[in-house]
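Shown here: the complex without one of its protein chains, the others still in place.
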Amino acid sequence: MNTSYQKTVRSGHKNFRSVVHEPKRLFESYSEEEVLGKIIKESKNTMLSEYLQKRFQEYKEIGFPVFKRISLNRPNFKAVNFEKLCGPNSIADIDEQGMELIKKYDFEGTDRKYLLMAELFGNCGYYIRTQDDQDVGIIKLKYGDNSIFENSLFNLKPGSKAVIIRQINGNYSDTLRNGVIRGVIGRNSELVLINIIKTAKAGSISESGYFSLNDNSRLRVVEVSAGQGKYVSNYVYSMDGKNSVLRAAPLFMGAGESVSDIFHTIKFNAPAAIGVLEAKGVLKDRSSCIFRGTLDISKGAFDADGKESSFTLSLSPHAKMQTIPGLLVAENRVNASHAATLGSISEEKLYYMMNRGFSKTQAKKLISIGIFDELTEALELYDKEIAQETVDYVYSNL
Amino acid sequence: MSKILEIFDLRASIKEDGREILKGINLSISEGETHAVMGPNGSGKSTLANVIMGNPKYEITNGDILFMGRSIKNLSTDERAKLGLFMSFQMPEEIDGVKMRQFIINSYRNMKPDDEITVLKLSSKISDYARDLMLGDEFLQRYTNFGFSGGEKKKGEILQMGVLEPRLAILDEIDSGLDIDAMRIVAQSITKIKSGKTALLLITHYQRILNYVVPDFVHVYIDGQIVTTDGASLAKEIEEKGYNFVKAGDVHE
Partner (left out) sequence: MSDNQDIIYDLQKGQEKYDFRNKQAAKSMVIPGLNESIIREISESKSEPQWMLEQRLNAFKIYETWHEPNFGVDLSNVDLSKIVTYIHPRYKKATSWDNVPPEIKETFEKLGVPQAERLALSGVGAQYDSEVVYHNIKTELESQGIIFLDTESAVRKYPDLVKKYFMKAFSPSNHRYSALNNAIWSGGTFLYIPPNVNVKLPLQAYFRMNNEGMGQFEHSIIIADEGSRLHFVEGCSAPYYNAINFHAGMVEIFVKKGARVKYSTIQNWSKNTFNLNSKRAIVDQDGIMEWVTGSMGSHKSMTYPTSILRGKGAKNETIAVSFAGPNQHLDTGSKVFMFAPYTSSTVDSRSISLGGGWSFYRGWLKVDERARGAKATVRCNALMLDNESRSDTIPLIEVFTDDADVGHEAKVGRISDEQIFYLMSRGMSEKEAKSMIVRGFIEPFAKELPLEYAIEMNKLLNLEVESTIG
């Protein structure tokens, strides 16, 4: 079994090991071998095909994970149309350089099974690469109704800039929408990644992401996941360069019976990196969300500046909020902290609002809307239409 | 009168980036004397105090410092403190969880290991000094410098100085952040300790404190060097004319 890929969770220190939870696995077959055969036949990219063959060996040996809190739909392999891959910039046209990066940044994702699956059956993925010092402006990635398995790679060359907007809003009620994205942020380059994820009732979405930040690079991730469906995500930000800066702001909104498991990890591997992770969310009805935010600071990453916070509001007595703020530190010359607030509005805010005639419930609702106002502001910078659409969607759910 | 502190052609730089701050300082303080070092803000006056105390942030690149006739430039900070050198910090560090009273008792034992004064007697000595500074017993119960206002921090430093009775006390900007009443009280304490043979080196930007604690010598420090030395009247001149007039002038003997 391959254990050389990057694990999300650290499990040792010097000669100490800690016990890490492994989920139970179910071995089920959906004729994946057949489906893969078709893909390879259609593919004109031998490099990619060879790689897929290898990956399949590992995929076969792993069962579908049984998660504690969330049960995802099984992907409907048969229904996926593999003949027409999205283009231009399709991952099907990946070059040698791109392949190197995919091999280099091998990680765990939401689960190794899902990561491999998305790579193997990727029927829509984007390979976006910039030139040195090029500002490519705003790229809106389109996904068809058929886009189930996404394997995307964003390679930002030194000095370049890009804004990438992804909108995932299919139905997926009889399948699992499974995406893997990798971002290589070159020296002095900047990427803004915007994820708008709408989870429909009975739909399941899995998002795995890995980003490597080089010296002086900047990555900003703005994400909103909202709806009544199931959403599991695992993003790892690897601060591999000095003075790299990351700001990630995952926002979530759950309604109906939605269940979300959102896991962001910042790994500080180089000195003087700045990593800020600020999650905010609102839950109503019988929805639940577990937000995990981890700052993982390795020895040698001195002068790291890490801050993680999560703020969750519940608008109903049956919603379930959970959070696991993780702070893992092996370097003592750092500035690192985390904070989590669940359930409440500060006394001062509440008092002020009540003075203006709001009841506690009304105050909460107003503040919930306020959480998404920040998102709107950010979106409006890049695309007013999308901003409006997103906000309408969120409000309708609220 | 014996010499307490002698500084010869002292040059010192910041270890981290090699920037030179002290560019050849000469200074001599005898027993019982009060010296003031005045200079514009940002010129590195505090550096002089820190280098005398052996702050590891700085390294001496030239010259020497003699304390009671003995070179101390290779001694660690605590070794220097134990010889009778005291510095009151401009921004004293907070030591959470350690009560002020306990901290001072500890310091006393470090500085005077042969003194057999009982804890009770020492404790009451501390309380007496505290009272002189208009500080009550609850002040001594608080964690060292933790959550103290600017004025309380300065008083805390003077309290320590009073109890520890050093041979030389370096007061780094002791009057900054003090209101008129506090300054008067602090000045009284300083004067008291002066009469007990402690030599003083006051580092200050403003002349105010020198109205209460009259110096025997005033040195003007600009850009890493002492450009002129005179008696207490020099301080008044500076107050009236600013530091610029000194820059242009000659060095007085």
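The first chain written gets the first letter, and so on, giving A and B; residue counts start at 1 in each chain.
We take it that contacts are C-beta pairs under 8 Å (C-beta built on N, C-alpha and C of every residue); 3 or more make two chains touch, one makes a residue touch a chain.
None of these values were measured; they are calculated from a predicted model.
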item: Given A:215, A:331 or A:374, the one touching the chain that is not displayed; value: A:331
item: Residue in contact with the excluded chain [from A:104, A:299 or A:384]; value: A:299
item: Options A:339, A:366 or A:381, residue touching the unrepresented chain; value: A:339
item: Positions on chain B contacted by the hidden chain, ascending; value: 53-57, 76-78, 80-82, 86-87, 89, 92-93, 95-98, 103, 106-107, 110-111, 143-144, 160, 164
item: Residue ranges of chain A at the interface with the undisplayed chain; value: 13-14, 16-22, 24, 68, 294, 299, 312, 314-334, 336-344, 364
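By definition in this document, only the chains that are shown with their structure count from here on.
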item: Geometric centre distance via CA averages, chain B-chain A, whole Å; value: 56
